[in-house]
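Only a single protein chain was left out; the remaining protein chains are all shown in position.
Note that the chains are named A, B and C in the order they appear, and that numbering of residues resets to 1 at the start of each chain.
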Amino acid sequence: MEHTTMTTKLISLHNAIKKYVHDGDLLYASGFTHLIPFAAGHEIIRQGIKDLVLARATPDLIYDQMVAAGCARKVIFSYIGNPGVGSLRMVRAGIEKGELEWEEYSHFSMISRLQAGASGLPFMPMKQTGAADLMKHNPQYQQVTDPYTGECVIVVPPLKPDVAIVHVQRSDAQGNAHVWGILGEQRLAAFAAQHVILTAEEIVDEAVIRSDPNRTLIPGLVVDAVCHVPYCAHPSYTQGYHDRDNDFYLAWDEISKTDEGIQAYLKEWVYDLPDRQAYWEKLGPEVHQRLHAGERLSAPVNYGEY
Amino acid sequence: MEHTTMTTKLISLHNAIKKYVHDGDLLYASGFTHLIPFAAGHEIIRQGIKDLVLARATPDLIYDQMVAAGCARKVIFSYIGNPGVGSLRMVRAGIEKGELEWEEYSHFSMISRLQAGASGLPFMPMKQTGAADLMKHNPQYQQVTDPYTGECVIVVPPLKPDVAIVHVQRSDAQGNAHVWGILGEQRLAAFAAQHVILTAEEIVDEAVIRSDPNRTLIPGLVVDAVCHVPYCAHPSYTQGYHDRDNDFYLAWDEISKTDEGIQAYLKEWVYDLPDRQAYWEKLGPEVHQRLHAGERLSAPVNYGEY
Amino acid sequence: MEEIEYNPQELMVVNAARLLRDGDVVFVGVGIPNLACNLAMRTHAPNLQMIYEAGVIGAQPARLPLSIGDPSLVTGALSVCSMYDIFTLYLQRGNVDVGFLGGAQIDQFGNINATVIGDYAHPKVRLPGSGGSMEIAAWANRCYIITPHQKRRFPARVDFRTSIGFLTGGDARAKTGVRGGGPEAIVTNLGLMKPDETGELVLTALHPGIQFEQVQENTGWAIRQAPNCETTAPPNPEELRILREELDPQRIYI
Partner (left out) sequence: MEEIEYNPQELMVVNAARLLRDGDVVFVGVGIPNLACNLAMRTHAPNLQMIYEAGVIGAQPARLPLSIGDPSLVTGALSVCSMYDIFTLYLQRGNVDVGFLGGAQIDQFGNINATVIGDYAHPKVRLPGSGGSMEIAAWANRCYIITPHQKRRFPARVDFRTSIGFLTGGDARAKTGVRGGGPEAIVTNLGLMKPDETGELVLTALHPGIQFEQVQENTGWAIRQAPNCETTAPPNPEELRILREELDPQRIYI
């Protein structure tokens, strides 16, 4: 409302990570292929945060890099591949060598854990899948008896991250955010977490958000910090802002084949750079051009003036 | 896709009701205050369909009229008020006189039943509310033991309507529909039901729907019939198309005080009219003017051309 | 000082508004609670946030809505979501600080009846039922009730517990495992009632000019007066100006 005097939540990503991410935290950096907050992962690496429990349905390169940089003690996941390419070599090696703890789910049971956490529920049910092997190894899977049929129903407990990091297309200074494209588990991660760091491609006036309230999937009331971080998601992408850098996803498969390759990458692209702006500039005009997103605008809808 | 040869699902509301709503069906005409498909209720009354089980969180005037017209054997609900006005006199009288069966929930447990039905789950859990009186009277409420804490969790079973009727702002001929404003239980009712009749304020080209896929809350693949019914929701409303007719909600409280009042209303506004178009014309220019929705367009979003 | 005139509705709105805190997230209904929230936002609680069970967060209605599903609540709101989401992500999750409740009967322990007068299976009067109040009463961090003070509204026992206060008192509420704190105050046209340490409602404040006897006459149990029972400050001119000029100029609710 016009007279509202809310103080802004805008702070730098550096300060947001410093304030809300601590050694040993359970972190959920969200985004299914889309909107993965790489800039936040890099900032966590730069700050040398340790012993994190890294939860994500698809750890993707962001957690591979964080594991390589020594930030993680454990991963919680449902798919540790490099999508469309192959392995996540660092996560895989950590598990194979017994140096990284892990806790494993299927996609739906992982997301159901977030749904339970976001909903304030002690568990979420799912139908039988018959896949007993994983359930045998992960005691978080339990069963309850359906009181209506007497059958067994699988349940999973809530996942309640200490911190969720959620990248969005546009947000106001309070963290009321419009998100579109692949939604993944963005909304659930934000509601399930104790603290939420929101990174936004654009900070817009509250009026833009209020012009389309159905698009506001993340409300400011669950957001602690709002960081303006354009191109935060590269090499993942932000629908309508820049393309997925498939070339880099392929390149990482090579880079991550040797420890030297990875350390050289981290030095050049993480440690030796101050922030995402420097990273994006360093990528250079050719990459910018290659990842350019053209324009396909949504047809407007009328909310009416009442 | 261009070469797609899908046959249209467009049929008249008259034929859709004839084809999909049968005596004795469990019907869910959805919409929380918003988008209530009154035209469909009137068509059901005109067709003299009987013994329906009418499920809705808020029966609203639509079910009050259908009960008055003798269409219903039972109501399933969580709030039988005339919102902001008072009682639903017909539903109330039916229950008080013992002439109408009923099954009662709180809003959340009612919606959770739809969520279970829409999700293909045998139940949905909810936290304790301590409100044992209703649970004592409705055996659908059950409890299961949380395997993680040993505490009791309330569960409700799926609601699986034979038919859901869902009104939307715009749909293509296949039933892929954009919905905005108050969403209520629209999406869940459509997914929970065996058959779905979609009524739309506008039938638009598939390209309009595809311009904003995140707005498509009802996908054509769950829709059986698509009916073009402008002003379907009056005296409820369609966000951006026309206002809620609060005057009528107040007037119904008077009309429904006597059986004569109701029968005269049904004769004049339902039985003696062929369809919604005639109804809307009969309302006249003054009402049209009073319910006019001004323009407040959403800021567009860019999906990008990839 | 000139005597300020106000009516019982204005008195209840003003006193309810004063109970709200800056930053509160409020699950709000139409009518009096809506006015109370708006008044609080315009006075001491500019960061209060309103949520409607219809799925609306941060509404900026250009008019006073008749129903909680009014289109004017949607246009210009911060966020609109489904009913399942509003009850899970917001209410059940614990993101709601305050819920407003109402009903035909409120008893000695703050339990509310909005369901039936008489027997449930053969009701004398069938009321609208819970709506969202069963969950609001259980899961909001704290609840307020605003209602005229009448004997039939305040029986010793409600005929049916639609939503719970402190049940039979003592640790009865805590033992159910509900997450919220329960009713924190009942605002009437005579004064304020709050639960004591056993959950029993006691009179904690009288409005200016009201006597305890009036409260007792209009209450269905032997109500106790708190030892430190206060007198509420009368609505001040600014509160009344906002109410009358800005919030309800057509005097629909006040």
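Note that in this section a contact is a pair of C-beta atoms (placed from the backbone, for glycine too) under 8 Å apart; a residue touches a chain by one contact, two chains touch by 3 or more.
Everything numeric here is computed off the predicted structure, so don't read it as measured data.
J.: Going by the touch rule at the top, give the shown chains the omitted chain contacts.
T.: Across the whole assembly, the hidden chain touches A, B.
J.: Among B:Ser106, B:Gln128 or B:Asn176, single out the residue that touches the unshown chain.
T.: Looking across B:Ser106, B:Gln128 or B:Asn176, the contact with the absent chain belongs to B:Asn176.
J.: Touching the left-out chain: which of A:Leu10, A:Ile95 or A:Ala299?
T.: A:Ile95
J.: For the chain that's not shown, point to the residue among A:Tyr20, A:Phe38 or A:Phe77 touching it.
T.: A:Phe77
J.: So one chain is hidden, and I want to know which residue out of B:Ile95, B:Ala118 or B:Ile255 touches that hidden chain in the complete assembly.
T.: Candidates B:Ile95, B:Ala118 or B:Ile255; residue touching the omitted chain: B:Ala118.
J.: Which listed residue, A:Pro37, A:Gly120, A:Gly181 or A:Gly304, touches the chain dropped from view?
T.: Final answer for the missing-chain contact: A:Gly181.
J.: Quick one: say which of A:Val53, A:Met66 or A:Ile111 touches the chain that got left out.
T.: A:Ile111
J.: Go through chain A and note every residue touching the omitted chain.
T.: Within chain A, the residues that touch the unshown chain are 32-34, 57-58, 77-81, 83-85, 87-88, 92, 95-96, 98, 104-109, 111-112, 114-115, 126-134, 137, 151-152, 180-188, 237, 239, 243-244, 246, 249, 293, 296.
J.: Take the complete complex as the reference. Which residues in chain B touch the chain that isn't displayed?
T.: Here the touching residues of chain B are 1, 3-6, 118-121, 176, 187, 191, 206, 209-211, 213-214, 216-217, 219-222, 303-306.
Note that only the chains that are shown with their structure count from here on.
J.: Using CA atom means as chain centres, which chain is nearest the centre of all the protein shown?
T.: B
J.: Which chain lies the greatest distance away from chain B when centres are computed from Cα atoms alone?
T.: So the farthest one, by centre of C-alpha atoms, is A.
J.: What is the distance, in whole Å, between the centres of chain A and chain C, each centre taken as the mean of its C-alpha atoms?
T.: 39
J.: Rounded to the nearest whole Å, what is the centre-to-centre distance of chain A and chain B, using the mean of the C-alpha atoms as each centre?
T.: Taking the mean C-alpha position of each chain, the two centres sit 36 Å apart.
J.: So how far apart, in whole Å, are chain B and chain C when each is placed at the average of its C-alpha atoms?
T.: 29
J.: Mind pulling the residue numbers of chain B that touch at least two other chains?
T.: Residues 126-127, 151, 180-181, 183, 239, 243, 293, 296.
J.: Could you list which residues of chain C touch at least two other chains?
T.: In chain C, 56, 70-71, 74-76, 80-81, 92, 139, 179 touch at least two other chains.
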